[in-house]
Each structure stands twice: as C-alpha cells, then as structure tokens.
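Only one protein chain is missing; all other protein chains are in place.
Chain IDs A, B and C follow the sequence of writing; residue 1 opens each chain.
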C-alpha cells in the first residue's frame, strides 16, 4: 500500500486528531498511543496486556478491530474540513494469524477520500522480539457529518 | 432472525462456553456478562462506562464489534465437538445508529453451521431508559480448529 | 428476518423500481425477473443457465452477488424520494452452500433506512426440485444521491 499524498482541507489537522484521540476512553483502556499523524494516515501502538486478551491469551480480534477502526477513522478525519465530525459506517476485518506478541502496531490509510464518504484501509502487525508479522487487515467506510447534535470532532 | 433449532455435538456445550468466557481478559475490561447460552446462540450485556467510549462519549464501534465477535464465536463454539477450538476468520460490522444508552445487549446466532466453517450473525442493541434500539449488526465467519498448539477452547 | 413496515417517501415507488430495473443490461443477461416490489423489499428470480455458471457448473458467486446487490439496491430505492438515485457504497457476501439448482430466488430487505445511508440485507435461495436452500447472504450499504450528473434513478 503505497501512500498517495493527500492534501488536508485544514492545516490544523494533526492537532484536531490528537485532541479527539485524547477523548477516547476505550483506547486509554487498551493503552494505545498515537505514534504518527499525516495527511490521510495515522499509526498507533499498544502493548500486550491482560486487558486486551481473548481466551487463548492472544490479543482479542475485536480489540484489533477497535484500534484499526480508530486508525482508519483518524486517517479519514485528517483530510476533512475543520468543522466535520467523522462516523464509521461499516468495517470489515480479516484475521490472518493469531495476534501473539509484546507490541502491536496499527496503521490506517485513506484509499479514497470523498466529500461525504471516505474509504480507509487498516493493517495490524504483531511485534514479537525481532519478528514483525501482519496479523489483521481492515476495510473501513467513513462518513463526514456536519452540525449533528452530540457529535463533534 | 428466527433461531433454527440446532443440535449441539457436545452436551456439555454451555459449560465449555462459560469456562472459555471466563478467560477473556478484554471482556472483563468491558464488564461484559454472559447472560444466555443456547445451542447456536449466545447473549451478552455490558453497561456504559468510560472504558468503552469513543470521542463523543458513545460506545466505541470497535468495542461493539469486539463483543459481537465474541457472541458470534460462542454461538458457533456451542455447536462444535468438545475437542474443537474456534477461531474468527473475518467479521464485518455495520453501525446503524450512535451507541448511546446505559446498557448494551449483544446477541450472536449461528446462521449456517459447518464441520470446518460456521457463519454467525450478530446484533447489538442500546437500552436507553425504556427505549431499545438496534445499533449495530455483524456477519462473522469462524473456523473450528483441532489440535493446534496454543489454541484451546 | 421479519420485515418491519416502512413508509415509502414516494407513492410511485414500484413504478420507479420497475422502470429502473428495465434498464439493467446485466440483469437481462442473467434472465432475472423482478417478482415483487414492496416498501423496503424486492424479490427477483432467475433460472440456471450456462451464462451464469462458474467452473463447476453452479451459479457463480459473483452473479449471486450481482443479483443480491440489485435486490438490496431496489429495496433501499423503494423508500427514497422520487428525485433520488441510489448508489451502492459497499457489499459483503457470504456463500453458505454451492448454488446448485434450477431456479434461484433473491430477496433484498431494508434493515435501516436513512436520509443519506441505507443498510439492506440480501438472501439467495437455490430451488432444486422440491428443495429450497439458503445459499448466500449479503449486507449492503447504499447512498441516496441527488442531482449528480449521469446518475439518474
């Protein structure tokens, strides 16, 4: 996935993304850090912890999905006007390998930006010692909304 | 979604599901309770809490996905032989409305069981005072695995 | 899937659906007939023919997807205002069994209508002599568009 260069509609996009990220309770729960924000791209990392596991001790597929959804959402949000909020319409996750490791890196990238609809792609890697393994992918469809009650960026 | 009646391969299916559920770290983090297990169906509930929110204070779409994935998985697992473990191959979530409420109910039901591949459908409702609203749906594809290292039911 | 009763925005919905259906070249190719149009629901049928097969002689999964997509689209379109056109944003198909039979029935139903975004669910059954078998399901996300060049209902 080569990243095409996108032009953000708002120069303050990175601050908007970081401010919104800080309000995400679930991501705090997972100890997720936002490690990069670029136009049309965001990267997050989180460590293995008991709080994110499923029954075999690996990272829960749904937690991977939650972080990929967030990374895809901020990738889309980074290209939107300053007064837009972003809503996920749908997402689809494929699990490629058990999410076994110490650290997990998640990337969201815009595939196709749009005034209303944006499509982003997510990838999740497990880092286990020296090894890095692609463990999950996402396709995510997002919508820009304006002036909707209770939904701000 | 009328539930067809399925015949479990193992009479002890409910105990297997409950024992596996207890080992799910992420679901403890979300305060999820398993409220029903039947052949081909499982139901879970969790309350609103700061730990499961996104930036607008609603339940994070990814947390809904994680709980629906689990409910779909146990619906499938309930029909499998006693020596099977269940892995999610992929899932797809549609968000229908903001997940605003005090309590969230999630149901997984088997649509098509199979020796190797099972397809389950998930639904999530937000309960807000007297109101109950369908907020998300899932289609989930699962695989029965046998004798794979590190993966037990 | 019990069908909730939906209120169409335009009383002439069935005529609009039928007129649009007539312009679908691919569906003529597959010999698809539109057998029912109701508010939020459409049903189509097509016979087995060489033109719709894959390498094993069953109906091609992609042809099932094409007809389910169309049925989901018209289910959504039936609830839209008279000046709206409908575009598919995305769809997801699960194949449950080989599509073996003489006749194939496909149904699209609206799960959640919306001003901009509508979510529909599709089902496809193979009719083989006396037997009727669910062979595929779809979740489909559609968008109402207004006044866009080249896209009319």
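Quick notes on this structure:
Please note the rule applied: a residue touches a chain if its C-beta (ideal position, glycine included) is under 8 Å from a C-beta of that chain, and two chains touch if they have at least 3 such contacts.
From a predicted model like this one, the values you see are computed outputs, not experimental measurements.
The chain that is not drawn here is touched, among residues C:63, C:110 or C:144, by C:63. Remark: the omitted chain is touched by one listed residue; of C:21, C:104 or C:125 this is C:21. Residues 89-90, 92, 116-117, 139, 141, 143 are the ones on chain B that touch the missing chain.
Of the residues in chain A, those that touch the hidden partner chain are 1, 92, 94, 96-97, 111-112, 119, 134, 137, 139, 141.
Residues 20-21, 23-29, 49-57, 60-63, 65-70, 85, 87-95, 98, 100, 150-153 are the ones on chain C that touch the missing chain.
Keep in mind that, in the parts below, only the chains that are shown with their structure count from here on.
Because chain A and chain C carry the same sequence, their contact can be compared by residue number, and over half of the numbers here are used by both. The distance from the centre of chain B to the centre of chain C, each centre being the mean of the chain's C-alpha atoms, comes to 28 Å. Rounded to a whole number, the gap between the C-alpha centres of chain A and chain B is 22 angstrom.
If you average the CA atoms of chain A and of chain C, the two centres end up 32 Å from each other. Residue positions 92, 94 of chain B each touch two or more of the other chains.
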